[in-house]
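A protein chain is absent from this complex, but the other protein chains hold their places.
Right, subunit A next:
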């Protein structure tokens, strides 16, 4: 198949970006290729003709590492539901298609080159409280605490988040609520995570606000594009946990580190 690509090119954080159109380089694409393999082919052709390839993030190419992600014709990770860009195949497009390919757009995710963005904010949200404070070694016997299967399954639904950032890219407010909710509720749902619940939600939401992500106004775009189909129900849970935590212990937000 032959395609026309309009790709966002931006040299670095500071430079202005622009769309560049590629036609010749995107001819003769096999429908068996993944979207990223199509970009590989375009890049090989660019290198051979002495031009710079398009920089994009990717790694596992199995839909699990969460490193890839571009906006294709306005939709993060492209048109197919529950599919990362690396698992999207060219048979999802028709011959002669025009594709506009751009990076995640959010001020909390600065573009660092072409289609690559800096998602360090997600790590900082986790560092603020997205963990259970357990020391290594001498943990209690695993079966000492029973976890109801339904709770464990629901926690796993949340834990399936790959941290790709598509939720932010799709949200009109560039809110990170689906990510924060998935990370926090995975732990909040388990008895092991319960003691730190209040501190966790307050600290994570505080960090997300500080990073410049917007608020959730229930558009639902995040859930629609999430490659792991994380439910917005977790945002509702997070809101409830946040309200309760705010009322119960405003002091929790102030403490950091030493979990007594």
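FYI, a residue touches a chain if its C-beta (ideal position, glycine included) is under 8 Å from a C-beta of that chain, and two chains touch if they have at least 3 such contacts; residues count from 1.
We take it that contacts and distances are computed from a predicted model.
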Between "Fumarate reductase/succinate dehydrogenase flavoprotein subunit", "NADP-reducing hydrogenase subunit HndA", "Carbohydrate ABC transporter permease" or "DevR family CRISPR-associated autoregulator", which matches the UniProt record of the unshown chain? "Fumarate reductase/succinate dehydrogenase flavoprotein subunit"
For the chain left out of this view, which of A:8, A:93 or A:122 touches it? A:122
Kindly note down the residues of subunit A that lie in touch with the hidden chain. 11-12, 30, 32-34, 36-37, 40-41, 44, 46-48, 50-53, 55, 57-67, 83, 87, 89, 91, 112-113, 116, 118-120, 122-123, 126-137, 139-143, 145-149, 152-153, 155-156, 159-160, 162-163, 186-187, 190, 192-193, 256-257
